[in-house]
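With one protein chain held back, the other chains of the complex are shown just where they sit.
All chains are identified by letter, namely A, B and C, in their written order; residue positions are counted from 1 within each chain.
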């Protein structure tokens, strides 16, 4: 942590800060320049932050240099985390595809989607039972019935299942039926939900918030992990920018940035990032090439009749084509995909 | 709702869409241009949206022209909503200041803050008992004890109290103690929370999400109102942009935009928008001048020791000065402030 | 300037950097923490930056703490700059309104606009002769003829005139006719243009780029000032964000931020910021209240027939009303407006 002093700060201001630092049992290192004086603080800075140094007399600003997330930080855990879900491995040198409908509409629709997903090569079935929708008048999901269908379809297909949870009640229900809990973009900083997901014992896929920085995202992962749950999967799904030709802007650079900062597996969701079916195939290839650990893709037996996000869903035939074209890119990226 | 056809769409494509529209009991109006063909749809469009027209053959895009929010929409409720909280009126030609500490730290700190807030002219006491914090290692609030202090300080000062709720459990607790529930920016699209706040029967102050559009915000208000709760107060608190010299960017234009679109009262929070104490005073004046219905400002007896957001908090003396300078602007804006 | 070392950096890495610093005649101050080592550099850092320390072995990142702009920096020039344009003073405790049509269309239209501007109280006439337009097929301005009309209308009304320049050729022409050169948002980092404007000897109004940070903006001002021209006026005109209910987002906080960082006068342009006539009046009041030194507003005798930006232009009657309502806010803000 560094305190930058104002040009017109007095020696008394500086002495006062150094005294505070020492009183907390920390070390202070002074760099006095012509224009600016810096004070470096060494030791447990949390104590010093609590003193609100930004508003001490003579202070211009305070710069934090070490990250507040620890468990999700590569510095303290250099080996990549591999999450094992009923034998399907996420992370390491594996590549995983999670596919399925945006919303679970019926057992039939879900089973048909699952078979299409499996035919393409997807290992995990996704499906939404609790749907966060911008308007209260849009379809809100089948809730617990949707989860039941997911468990039933898993029993038929053998595919582990993932579903979004939007409340503590949904987590309680989901624990009975699904293999991975998904926290959606809108809930990335719903800290109560993160803690409860952490306590659930299930792996958690954490989507990036629409305007979350990568550091805020890793801090959100920290909420889950600090409850004793190491199995967090990050999912980049586009951020909000001024550009309107896609629903959001896929931040593909987030993959190498996360790789440098964290050991957690990274999944890319091109369906939600773009909102446009035609852009899903090229972005799947980009995600594989850039080094992602997998994809989340929307597949629906009949996108034209989908109750949610039909325009971005692939039909079974197109999904098969996308996967077939994608497979050599995955191999070239050095990943196992089975 | 308008369907824009691709330049190369066929007559069959057009006929097909018109047929679908008619089959739903809706009217279709065709505009055939040289470059583009438009189909206007008249009637209950929700039915048509469910058919995912964006992916019907020949369609380029679909444009929605009417808003999905109804209860919060000025078109259907032209008179301004006035929320009455124990006799303090929010909205109409009144001006209200909600002031107090970011976090409740103790009964003494809260009482001291309340007296400072009252001395400046604030009618309502704010204070955080459940604190959503980016890092799990930061101070998370006194929770139910904090709420108790709020009720006690209300009894002493006579000021109605507002506090943020972050979970269903927090709402249950808050109902016993506070007069207004606050939904924070991070929870603006936590729909479970919105619905529960709607059912609570208490007025709800809804902060704008960090990257929420005004339409999404009004749809979030709709979630609360569609539970039978008409007492929603909107609070602009800055949006996320690329500019880093302030913590967020206060979208001051949101006030006249909301005034044109909605009948709900609008509060501005310059403390969270800027994160810098020195910018609070000028932005308070700007908010009064632009026509806001009130302000939310952080006041702390000793900002240097605040456990949360000290750098943006005013001390009692500064708060008094800000309010004294602000008062004539409020009067000039045609508002009552007592 | 501070160098932050990686956690796994070696003593050799650190020694190597310190050696480089010393070899340049600079001082190095070491702060060795448990997690991180910092090296503070004192002296002329420009030399050290040229060594690209970001990529020296063991370096995590480099933090610059002093601003690169000097002439526009309040630290080195604490007194507010007052620009005098034919007796009209911009900055200090004065308030100025620049009003007129987006584009000069004819002498008659310009004169009528000028009289309307003057009737409302505007001291300076604005008008575009060189129009930067998104599409090459839109009206591009009357160019030099437009400038001639401006000079003629100045002679009739006595109002100093300001017009946008978009090329070196336009600057050459404008020097003959106008009193203030305007650099538009799209050209804020057209450095050739900035330098030529600096050399022109005329005052320069510099609009903020659509996605320029405040620091980049002050660096752009520095380009003008480093050519020996101290008369720079800054104009906030909205930044690009994801919000679409206004054309841009007026960053009202930029006014107090600039006031803290620079001595240059600050003008606000609500017409371009919002693109909507109805939002101009409230934002004018907000700008006066927040402490701006003036406004730039579009006025057109007949907005419905304006060749450019009609929808955001006020007609003469509305402009008069806006100014009449605005006047007491200006007075309350402690400004002279004559």
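The definition used in the following text is that contacts are C-beta pairs under 8 Å (C-beta built on N, C-alpha and C of every residue); 3 or more make two chains touch, one makes a residue touch a chain.
As the structure is a computational prediction, the values presented were derived from the model and not from experiment.
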item	value
Touch criterion as defined above, residue of B:22, B:75, B:199 or B:336 at the omitted chain	B:75
In chain C, positions touching the absent partner	46, 50-52, 54-56, 68-69, 132-138, 166-170, 186-187, 189-193, 195, 210-211, 216, 219, 222-223, 226, 240, 277, 303-307, 310-311
Contact set of chain A toward the excluded chain (per top definition)	211, 213-215, 239, 241-246, 249-257, 260-261, 273-274, 278-279, 282-283, 285-291, 328-329, 332-333
Touch list for chain B against the chain that is not drawn	2, 4, 7, 27, 29-36, 38, 40-43, 63, 65-66, 75, 240-242, 244
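In this section, only the chains that are shown with their structure count from here on.
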item	value
Whole-Å separation of chain centres (CA-atom averages), chain B against chain C	31
Between chain C and chain A, distance of the C-alpha-averaged centres to the nearest whole Å	38
Chain B residues counted as touching two or more neighbouring chains	211
